[in-house]
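A single protein chain has been omitted; all remaining protein chains appear in their positions.
All chains are identified by letter, namely A, B and C, in their written order; residue positions are counted from 1 within each chain.
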Amino acid sequence: MKGAPSAEHLARLVELFESSRMSKTFGMALRYDDAARAVFDWRYDPAFDHFLDDVHGGVLATMLDNAGWFTAAAGYPGWVVTVEFHVRLLVPAKREDLQAVGSVLRRGQRLCTTTMELRSASGRLVATGSGTFLATGRGHPE
Amino acid sequence: MKGAPSAEHLARLVELFESSRMSKTFGMALRYDDAARAVFDWRYDPAFDHFLDDVHGGVLATMLDNAGWFTAAAGYPGWVVTVEFHVRLLVPAKREDLQAVGSVLRRGQRLCTTTMELRSASGRLVATGSGTFLATGRGHPE
Amino acid sequence: MKGAPSAEHLARLVELFESSRMSKTFGMALRYDDAARAVFDWRYDPAFDHFLDDVHGGVLATMLDNAGWFTAAAGYPGWVVTVEFHVRLLVPAKREDLQAVGSVLRRGQRLCTTTMELRSASGRLVATGSGTFLATGRGHPE
Partner (left out) sequence: MKGAPSAEHLARLVELFESSRMSKTFGMALRYDDAARAVFDWRYDPAFDHFLDDVHGGVLATMLDNAGWFTAAAGYPGWVVTVEFHVRLLVPAKREDLQAVGSVLRRGQRLCTTTMELRSASGRLVATGSGTFLATGRGHPE
């Protein structure tokens, strides 16, 4: 896909996310900002606390993975898959709403590299990530 | 901690995990094998599918993080924190029970490096990970 | 490429490595073992010490990158490129010969994931790595 993703393409990706079961289980919401970056909001839910009452790192990893994946997917007509991603946990997240945002570092013909940032509602940088996503050339599910 | 972790220490870690809310939300079970490696079992639950009906990568990352963290924690009397971890997704996990196991690569005075493997019930290698964990010197919660 | 790499293919890769300037600058030697894994030997050279007289981490990273790259390249007829790699430094390498070995974790149609280990002459595990390599479909240089 040359140029900026179309509004239809982004709306389709949001719809796909919202149709997934995990979006409801985790309680995450997706939107795209003006730069076609995926923004995930998560409202604090104690069901995802680990035993020190911080949000479990797996939730942070899930948000970062999502932010990278949907930012990458915005740039390709078909399906992408996560190849690998890296997570750095900087400070604990404690009873806070969280927001993760992805950014494209490099978009190639088939491979997309993204960085991701996760902040608490107060704006504190909680975790960062980066990842590689492969455009498969296969279409999205109907 | 010199030498192998005591059975009491490992039992305490399992108890802590089982007391966490996220263990129930995800439906994960922890045990330690004879080499004091943390083994996490997850019974397939469609609530964690993404929209192609594969298990969401966030669940895989959560299992790998857990496997590394609890394997690292077995080697220190107090609390550890995840500094960073890396995840490689090799094949999709589709409607399958999963198992993640951690292994110590290096245990230093304060830093522990682990590797993690995640397999499907059929034994297929689904994902791998590695991570760094910091022993804080603080005790576990009572 | 289906099946095991041919001896000709591996010999060609060794020849390409030996024709590179960096192989002479670093003083590294490549061979393939029976499992078509790339094995790099480096004879200790104080020119690569950092200021504490340990071997610089950049040499270790170079060996790990090479071991992954050439192990990946063994499985594709054409050229591969390094997408990303991760390095864990476990213990310092001090005035020692070093050996790095790559292993294929997953070989896909276009993407290859490898792990790498670097040991000192005495067999001590000094560093580990993992990486992603993309088969470009372009031929090797003549």
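Throughout what follows, a contact is a pair of C-beta atoms (placed from the backbone, for glycine too) under 8 Å apart; a residue touches a chain by one contact, two chains touch by 3 or more.
Note that the structure is a prediction, hence the values are computed from the model and not measured.
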## Note on the structure
Touch list for the missing chain, restricted to displayed chains, reads A, B, C
### Message
For the chain left out of this view, which of A:S20, A:T62, A:Q99 or A:T128 touches it?
### Response
A:T128
### Query
Residues of chain B in contact with the chain that isn't shown?
83-84, 86, 110-111, 113, 132, 134
### Task
Against the chain that's been left off, what residues of chain C make contact? List them.
16-17, 19-22, 24-26, 46-52, 56-59, 61-63, 65-66, 69, 79, 81-89, 92, 141
### Summary
On chain A, the omitted chain is touched by residues 86, 88, 90-91, 105-106, 113, 115, 125, 128, 130, 132
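Just so we're on the same page, only the chains that are shown with their structure count from here on.
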### Task
Determine which two chains are connected by the greatest number of contacting C-beta pairs.
A-B
### Summary
In whole angstrom, the CA-centroid distance of chain A from chain B equals 22
#### Entry: chain A and chain C: spacing of chain centres that average the CA atoms, whole Å
33
#### Entry: Between chain C and chain B, distance of the C-alpha-averaged centres to the nearest whole Å
30
### Task
Spell out, as numbers or ranges, the residues of chain B touching 2 or more other chains.
86, 88
